[in-house]
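This report concerns only the one structure given below.
Missing here is one protein chain; the remaining ones are kept as they sit in the complex.
For clarity, chains are labelled A and B in written order, and residue numbers in each chain start from 1.
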Amino acid sequence: MSTQSVTITVDGTPIEVNPDRMLLPELLDKGFSIPHFCYQESLGSDGNCRMCMVEIAGKKRPQISCDTPIVAGMEVRTRGESIEKVRRDILELELINHPVDCPICDQAGECSLQDYYMEYGLYQGKVDKKEKHHFDKHIDLGANVLHDQERCVLCQRCVRFCRDVTHTDELCVAGRGDHSYITTIPGETLHNAYAMNVTDLCPVGALTSKDFRFQQRVWFLATSPSVCHGCAKGCAIDIDHAKSKYHDDTIYRFRPRKNPEINGEFICDAGRLSYKETQTYLLRTCLAKEEILADAEALDRMKAILTEDEYPIVVLADANLYTEELAALQAFARTFHAQLYAPLEAYHDPAFGDDWLKSSQRAANAEGVKRLGIATEMPTLNDNTLVINVNHPDGHRTANRIDLLTHRPDENTERVPARLTLPIAPWVRSSGHLINEDGIEQYCEQVLRRNDPTPTLLERLAHFLDKGDDTILDNMETAL
Amino acid sequence: MIKDIRIVSRRFNLPQSHTLEVARQHGAYRSIETLTERTPEGIIAAVEASGLRGKGGGGAPTGAKWRLMEGEFDGRPKYVVVNADESEPGTFKDGHILSKDPHLLIEGILLTCYALGAHDAYIYIRGEYYERQQILQHAIDEAYEAGILGQSIMGHDYRVDLTVHRGAGAYICGEKSALLESMEGKRGHPRLKPHQKEPEWYFGNPTLINNVETIATVPFIVTEGADAYRQYGTERSPGTLLFALSGHVNRPGVYEAPFGTSLMEYIEHYGGGIRNGGTLKAVIPGGASTPVLTADEAAQARLDYESMQGLGSALGTGGMIVMDESVDMVEALKNLMAFYHHESCGQCTPCREGTGWVDAILARILAREGNRDDLKKLLDISETMNGKTVCVFAPAASSVIDAMVQKFETEFLRYLDTGGAA
Partner (left out) sequence: MSFTWTSAHRAELDALKERYPSPKALVLPALWKVQEQEGFLSLEGIEAVAELTGYSKAEVYGVATFYTMFHLQPQGTYTLQVCKTLSCALNGQGTILDHLKERLGIEVGETTPDGQFTLTQVECLGSCGTAPVMQVNDTLHEHLTPESVDTLLDTLSDKGGSL
């Protein structure tokens, strides 16, 4: 804590708090449960929902804690008959125009409104259905964001996100009073590269992802912390996945995971949707030119080529590989007297980059490559060199080549067929470290259980390295 | 017996009173001609000593508010904004100043700007006052031409520019912070209250907001002195107010009177009594956001802040709505709640949802579909609207509901007992 903390009393217990912040964030950090809609850590206070009321000794009326400065010695009450009644009454008002259609709402299970009214015992709607206002329930706001105006509590988080964070201002509150609603100007849509964050910010089911809608009830999902591989920013993400009977463990979505040093609480839409790439068009079989090979056969052939051919060997490594995998490739290169390169030019994408999160360096571990001292230029290659292409986007130019690929080659790109092609598992199936463009290192857990037999890169390499030789591990340690 | 006192309304009845010529013949801008005799501090001190209270409804001491404008504020410019939004039902006094003596207002603005070190002033006028705006604008144009406004006001080395800003139909924009939001080109959502005493802020610059009549009172105080103002009214509510009468009186209109005048005497003297010789049933004393008074309460009421507060109501804007015995109080409350429902800015939950729900329940009661729980429900919702919102719009609505339901409960019960689902 940068400033001197002060002591206040909350529900009779003295606690130490930071007087530079408002009361609500401090109370939330200290684990008090205070209903709130409009306050949001990244967006700050707006004071419109009036849900976060607490009692302050000496104040006649309850106060909204999101706009209450902390004063040393203050006495705060968050529980008790009277303050809970205040909250219940406000919540009841919040619900009078809300459809309370949780059974068919995507947000069910992660909706603050639902949590609160269960907590405050308001389950039966107290107002006649016929008196409720009816608004549009299925509005496509663009950017995969769907809006249900009836469920909206007008906390304005979405408007404030587009105003204060992306500065694109596509959303507004229109109308007035209880006819207010959230909208874009007619005929236009959300057009910022981060728009889908509003589906996370929305505390209720009023903004949902078209991509995720009705795919899975949230309580069936398991969550694994990971890092987006969409660019060198390396945004922290949570990966929600589920394994249902007779189906593979499947990823349903990427969500931002809070990391104040990198992405705060947000990710870009491209990164968010990149989960699809981790489980589609995966390569599952080994090939020799067009011919399908069994895995063991392919490995034997690869060994044979490596040990019998006289060509000098060049390894081209994908700069998205984990540091551990890159280190293993270094050991591999040493073993076979090969030159290792991770050419970065191929990942340069100025159209992608912006001045916030999105980086024009699309390789997730470009920094890891540099730290390991791996050469980053593209060597001049011809068919007198044997190329071991480990998933590098530009690694398919010469014919004298072995491919280790996660995905089936894109049929649209002109591609010289490799002598041998072996699949390796995509990054969600393995684990390791990434170093982002600002030098921040993060660990990615293995997210998916093994769905198919495709080995990881490390498993593949193990066949070529002396089991007793712990160079790999040594290298990994120096790398980290 | 009531004696006519005219401070703000002294030129109202002159033919062509809105023109510069007539206004000047009758004393307008004397205080500006002699501006060199005064210091800014002198003007502020006089306003402070006069005990002048804001006439936009709140009755806040004007001097203290002006003092908040003192200081350097890192050299940021200071602004003066005049609140001519006048949308409180039953209130139409500021419109009289705008159309009958706009030069009095301009004179007050010049003094205020000079006292506070401001060079730019705005009048935020409600959009519906189009014709009054035309008259006001004409007066401003005349004042510019005569060198009263502009680069050097009446030859003094001091610039004041005055701009009229037209609203577009939103009662809430009369609330000072909503007004400034509106003038910043936004929706009229009131701002959160500051945590300490400070001026208002217009685009981040220190700003004073006063009501039209408040500012129009300043010339008198400056030229005649604080004591001259204090000789009228009461100790704590000094001076006069442009009270107004509407509803069931014989002569509705705007009539200036000292604070402390008996409400009934005022109705008799200026209003000519209850229309058609009827009997008084109730009075809403100070615009639609003040709690209703029964005839008995009205009989004891004096037109000052303290007396009204003592009766559990408020002086508000002094715009009285008088109701005779023919009025159905359930319908009256429904009418007022339709207004609140329509005018809530919609920003905060208790007000946005509460006003609509109250309106719906009242509609149900009037349709004889209500039940006895509805009265309790009305009071419950009212309680949730009280003291829990961003601005005092909802608390005002709440006090109006409470007073009507409590004081005229039998009328509500009559709707509930004859039919309905009780």
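Note that in this section a contact is a pair of C-beta atoms (placed from the backbone, for glycine too) under 8 Å apart; a residue touches a chain by one contact, two chains touch by 3 or more.
On a predicted model such as this, the values are computed, not experimentally measured, just so you know.
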Out of B:H248, B:H269, B:R352 or B:K388, point to the residue that touches the absent chain in the complete complex. B:H248
If I consider the whole complex, including the chain that's not displayed, which of B:A301, B:V327, B:C348 or B:A396 touches that chain? B:V327
Answer key for B:I7, B:L52 or B:A170 versus the chain not shown reads B:A170
Touch residues of chain B, complete complex, unshown partner: 77, 79, 86-92, 95, 120, 126-131, 161, 163, 165-171, 182-188, 202-203, 205, 244-248, 252-254, 284, 288, 319, 321, 323, 327, 331-332, 335-336, 338-339, 342-343, 345
Where the missing chain touches chain A, by residue: 163, 168-176, 183-188
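Keep this in mind: only the chains that are shown with their structure count from here on.
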Between chain B and chain A, distance of the C-alpha-averaged centres to the nearest whole Å: 54
Complex interface listing, chain A residues touching chain B: 45, 47-51, 53, 60-62, 67, 69, 86, 89-90, 92-94, 96-97, 127, 131, 133, 153-154, 173, 175-180
Spell out the residues on chain B that touch chain A in their complex, using ranges where they run on. 170, 187, 192, 195, 341-350, 352-357, 360, 380-381, 383-384, 387-390
